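Here the complex is missing one protein chain, while the rest keep their positions.
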Amino acid sequence: MNIVSTMELSASGLTAQRQRLNVIAENLANAQVTRTPQGGPYLRKNVVLESQPFEDFGSLMESPVKVAVTDIVENAEGLVQEYDPSHPDANEEGVVTWPNVNPVTEMVSLVLASRAFDANIAAFRAGKAMALKALEIGR
Amino acid sequence: MQVNPSVNQEIIASSLSSSASPPSASQGKNLFSKMLTEVNGQQRQADAQTKGSLLGETDVHEAMLGLEKANLSLRLLVQVRNKLVQAYEELSRMSM
Partner (left out) sequence: MPNDLFPDGALNLLEKSLSWRSQGQSVIASNLANLETPDYKGKVVDFKAELKNHLQGRPDFRLATSNPRHLRGSPVDSGLIRESEEPLDLDQEMVNLSLNQLGYQTSVTMLVKKLDQLKTVIEGDRG
């Protein structure tokens, strides 16, 4: 397999991890939002990563796969309910619904995404170093 | 590996010992032309591999190896030609 295609593969990993990072940042920023334009609290978002084969390979069995973010889904489970009649967004029973964003969980995901990003960069650098070494043949 | 070492050693041995025992001219010529076609083939293959690497079909290290092989064979061929010419000059000096 071409070393250049391998590096493109790492590129897809970088893009995917960065998008994941963006979504986590959005979750953290909106962790206390009780009023969204759609009404109701902010719903935690999650990325769906999918493997996609390269287009220009004939046999799909051995072809390497790259990763892509196919969907960003909202998760409505685990919304926190709190009894606070004084809050402007409280409903008729005085209950406020807070987003289901747990900062601790999000921070862990942040670190994981960041590490994955670094790993992809390391893989890319290794591929580039190999290609450059190949250019030294016969020097 | 395309270059056949035994053939080349034959040529070098026969051309280096030209002063001692003059080899048959046809023998040297045949081996030389064999080397020539080999070098030509390697050049063509290296060219094809280079084009392939630019298109992304061939690996870069394959193309680099092909180029280096072609280079080395060409240099060997040039050296052999020099030795043959040297031998011929010696012979022609002898006959004077």
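Note that the chains take the letters A and B in the order they are written out, and that residue 1 is the start of every chain.
Methods note: a residue touches a chain if its C-beta (ideal position, glycine included) is under 8 Å from a C-beta of that chain, and two chains touch if they have at least 3 such contacts.
Keep in mind the model is a prediction, meaning the values are calculated, not measured.
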item: Sole contact to the chain not displayed, among B:31, B:67 or B:87; value: B:67
item: Residues of subunit B in contact with the chain not shown; value: 43, 46-47, 50-51, 53-56, 60, 63-64, 67-68, 70-71, 74-75, 78-79, 81-82
item: Residues from subunit A at the interface with the omitted partner, ascending; value: 4, 7-8, 10-11, 14-15, 18, 124, 128, 131-132, 135, 138
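Please note the rule applied: only the chains that are shown with their structure count from here on.
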item: Geometric centre distance via CA averages, subunit B-subunit A, whole Å; value: 59
item: Touching residues on subunit A, where the partner in the complex is subunit B; value: 2-5, 131, 134-135, 137-138
item: Subunit B residues within the subunit A interface of the complex; value: 56-57, 59-61, 64-65, 67-68, 71
